[in-house]
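Only one protein chain is missing from this complex, and each of the others stays in its spot.
What follows is chain A.
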Amino acid sequence: MRKTVSYVLVLAGAAVMLLPFVAALGNSLKSFAQYIQVPPAWIPDPVQWDNYAEVWRRAPFGLYLVNSVVIAVLAVVGNVLTSAMVGHALARMRLPGKQALLTMALGTMMLPTVITIVPNFLLFRSLGWLDSLLPLIVPYWLATPIGIFLMRQTFLGIPKDFEEAAGLDGANPWQVFWRIHLPLAKPALATLAVFTFTTSWKAVLEPTIYLTSPENYTLPVGVLSLKGQFVGNDQLVTAAAMMSLLPMLIVFVLAQRYFVRGTMSAGLKG
């Protein structure tokens, strides 16, 4: 009985969570006239499969996908690696002023992107990086505040016995980090990887500002590029958005196990 109630509650919750997704899927298969119809129809009639083909006709989504994947993968590699290194240093090494450094790093999280976008634009312009993928990748190779915090918390939770034992066996600090601590931090690394991937994947503001050539567009910018001023093309935008969701969904499904464990251990629930 108790199990049944639990299942019913879980299913009801899942249905509520799925509802917007189902509505979006339905909208992606409507004509414009049906899209704006009031009251809205759940089932598209007729089903406009052509919306998906039209999206591909209008914009090179294959290219956008490649750009997004290149950016997201490099962002993940860079952020996981550098945040782990910084987090490890802050958690396990003797470093004067490390608490102040951590506070400063976390403090930058309080600045909204719109505040930093112009200085960053000027910086990237002086580096000659505008309209390239670099401004969307390189910052992730300098560690991110959320990554530093997550990894620091994880490394703080690993007992000192491991590194003391490794030290007795002659391991240097790099070996302790790479061979002992990093493997133990796999759930947190996976969590950070998923966070970084999703953040990078769905970023809109920075790619919009830094990228001007359509061949450099990312998927979200490509999706929004379909948005019309007077006739919204909303059905096409929704179809494109549904397609752009797929890779993120795949990443989440693959890393789900680690993701849940990682968020639990790092206290990042919610």
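Note that a contact is a pair of C-beta atoms (placed from the backbone, for glycine too) under 8 Å apart; a residue touches a chain by one contact, two chains touch by 3 or more; residues count from 1.
Definition applied: contacts and distances are computed from a predicted model.
Asks: What is the protein name, per UniProt, of the chain that does not appear here: "2-oxoacid:ferredoxin oxidoreductase subunit alpha", "glycine dehydrogenase (aminomethyl-transferring)", "Multiple sugar transport system substrate-binding protein" or "Cytochrome c-type biogenesis protein"?
Replies: "Multiple sugar transport system substrate-binding protein"
Asks: Which of A:Val70, A:Leu101, A:Ile158 or A:Leu245 sits in contact with the chain that's absent?
Replies: A:Val70
Asks: So which bits of chain A touch the chain we can't see?
Replies: Residues in contact with the chain left out: 32-33, 36-38, 54, 57-59, 70-71, 74, 77-78, 117-118, 121-122, 125, 128-134, 137-138, 141, 178, 205, 208-209, 212-216, 221-222, 224-234.
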